[in-house]
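Yeah, one chain of the complex is gone here, protein chain that is, but the others are all in their spots.
Think of it as A, B and C in the order they're written, each chain with its own count starting at 1.
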């Protein structure tokens, strides 16, 4: 079976690189093809890379607190670019400060993200959902 | 001027001796005559000592949490013994657990204590009030 | 009957027992054989002494809180929480102060008041009043070994009920539960009453059930020099061993200077082993470090620091277990949440530091000092007792040879005054009648002169008071303001 493709990156002006390197390693190890854009990635770069590689999902990390400002409109831009249905994940420390996760999750779902992960989610959890959402069975 | 007399002790089944030794030292140093009954002092012992020495005040410590059970009825017993007007102070960790001080203070005032002091009150604070309440001026 | 460090005869024991079991109605439910059978049937993971020995072999430090409330359901909820959320390795059942003074009638009122007001009006669990069945509810519903912790001068009935009730570890001793916990109770009497406790433990041991015993290390918890508490711990270990106890945890309350604290735990293990062997006992010895036992800072963030610093001493000394304080310490009996926070803070430090140790060379001097002092004290007690350590101990306290600072007991001389040196180690300012060699006394004096010089004031009672307040005011050494 062909490997599913993920575009991975840390959005906005965010430079937190450690988690990104580990996610790259973990997703690759789990059998995905990872297109890792690294840190400081704009919405446009995510979408271009997804179109270019015909990716199955965009996995956005945001650690530094500006996630809410940075992620707004990503789903709409995907639609405009013709990949309106692509699977969209976001995870990390995606808002400023310690906030109740349920509220945060709802806000990001309203923005069009399919799944939202809170601080310190392990890569394994993301992998399990990716397999489910991309219908991967072994 | 004659020294004012204080009966000092730790009430009930309480054995916390450190603060008691320091209060004895501090009150004596501040010019009071201290009749120190030490730890494990019953209500009856407080009252007997106060009558015997014609004390001006009874200073009760309670640290171990049973203060509420141990202090109930002390004012009434003072009245029965004919020293109903004696100045009654209580201080220390006088209830079980961390409770809002205002509520605790009220409960002990309702029991007939003239002044109530919370955890970690410095001896100096007690001395200042004693001087005020016993009309000591220097 | 004359006090002797001699195994209590079966006859004597049974005679006492009859009286003890009638001190409160619940005594009637105690049955030795049935108690042994119950304990023997407990699953391995509920056995306190076993878990300690495993940890010691692996070089791990176990965490244990203090906790106890008036009523059984609440007590169970509390302990379950500390086990499940607080990740406690060992559990306690702290007994209330009325029970400790054998005032079971007052404890009964406390129980009633607690039911009425819906909050615990007692500062611990009244195990005697709850009886054997009450205790067994605790043991059965938890997955962790549970120890009884108290401060009871005459604990004979409490012990009978708790052992039959299934507790596998028991704190206390004839000295350590008298001198800091009583005012007028004869030391001879408490040593004798604790010989009863130890004999009962020995009887369980002989019947194949090993119950862990723990002398209370910190004593008054206030500026107690290590050698004083070591001497008391070793003597209580010897007294217990004579009655047949085979699993003992000796304890020490953190003083605050890291080198002194690590040296203290290491020498406590070494010296206790040494004395027990020397006097012919084969006992499994483990150690416990008590996090700072003196006055705490009121601010919770600051309290966490003190907890972490105690955990550091426990981890770097490889104490077998550590007794944990909580961020509520200065205020009152902690909520279960605060108690769990103390445990989790401790666990993080302990596992984080698991792989580190202090350089042994840096501990050498301090270990030599503590060892020499402890030997002076214990050997002098043997001498005073003409070879009998029970007799010698009573005479030593009477003479101020053993002297615990700030103790409420009138059987304690209270002539020795401790004080911190310039690095914060606890030293001796006024030796009273401590039987220390001239060298040792000179060592203490030099150390305190250095501090006096640094502060530009002579050592005095005010310096001692400043040291008592120091930690709660954010310092270790009580510098002049």
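Everything that follows uses one rule, which is that a residue touches a chain if its C-beta (ideal position, glycine included) is under 8 Å from a C-beta of that chain, and two chains touch if they have at least 3 such contacts.
Here the structure is a predicted model, which is why all the values come from computation and not from measurement.
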item: Shown chains touched by the chain that is not drawn here; value: A, C
item: Full-complex contact with the absent chain, from C:256, C:405, C:431 or C:459; value: C:256
item: Chain not shown: contacting residue from C:37, C:115 or C:352; value: C:352
item: Interface with the undisplayed chain - residues on subunit A; value: 12-15, 17-18, 21-22, 25, 38-40, 64-66, 68-69, 93, 95-99, 119-120
item: Touch residues of subunit C, complete complex, unshown partner; value: 256-259, 297, 299-302, 304-306, 308-309, 311-312, 340-349, 351-359, 361-362, 422-424, 471, 474-477
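Note that in this section only the chains that are shown with their structure count from here on.
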item: Centroid-based (C-alpha) most distant chain relative to subunit A; value: B
item: Chain centre separation in whole Å, for subunit C relative to subunit B (CA means); value: 30
item: CA centroid of subunit A to CA centroid of subunit B, Å; value: 65
